[in-house]
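Of the protein chains in this complex, one is absent; all others appear in place.
Moving on, here comes subunit A:
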Amino acid sequence: MTQLHYNLLLKRNRVLYWEQIRIKFIIVTLVYVMLLLQGRHQQQFYGVFYGVLQAPNDFVMPIQWFFIMLLPVAVIGDSFNQLVKIGYPLLNRVGLGTYILSIFQIMSEMLFLFWLLWILIPGNNQYYLFSVILFLNSSLGIFIFSLISLFLPPVIAYFIAILLAMGTIANNKLPILSQFMLSRFDSNLMINLFNTIILILIVIILFSCIRYIEFTQIRK
């Protein structure tokens, strides 16, 4: 596929994606900005991450972190599933892998916007490396969520995402997932890199399952 055709595919999928998510996107962006502003007003950067490191017998729910992590997932919802199962069949001469990668790119663009807000509003730019890794891992996280949503009902995919976020809150040293929290961020670059590689491997394994996709909504 030439660059010209890929760009055309991106343009077409952006329009279809935006049609599906625009209302959710506007609502979620407003909530996201409000949560970040509240965090900034309270305790600057740490307001957003308040409660992420649990002290023994003193559980604090890091509500802002919880929503900030889950809001991009809420925006994506069933849109990836719809864009693949309804949007792809008429373009079945375009490789399915290329088609899915184009949607990944669109989702990453949306996540980049959220990430930029997260950097700009609380002023998180001083944690440069953490911010970049957070963006990378969040992108991989939404790819995993999206690929799972192709094979499981959206409500179950949501449930898994919430469960993982809750697990991350409850356990201070959850491998890979704890990296999504600043206070648990391991300063050892090799460990961080290793965790990111594991996430990439999960994406690759799930991506290899796309040949089993059924282009129908009979599972609902």
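Some points to look at:
The working rule: a residue touches a chain if its C-beta (ideal position, glycine included) is under 8 Å from a C-beta of that chain, and two chains touch if they have at least 3 such contacts; residues count from 1.
As a convention for this text, contacts and distances are computed from a predicted model.
Per its UniProt record, the hidden chain corresponds to "ATP-binding cassette domain-containing protein" from the list "ATP-binding cassette domain-containing protein", "tRNA 2-thiouridine synthesizing protein A", "Nitrate reductase subunit beta" or "Lipoprotein". Among A:Val31, A:Leu96, A:Leu117 or A:Leu152, only A:Leu96 touches the chain that is left out of the view.
Residues of subunit A in touch with the missing chain: 1-2, 4-5, 8-9, 12, 15-16, 19, 86-94, 96, 211-212, 214-216, 218-219.
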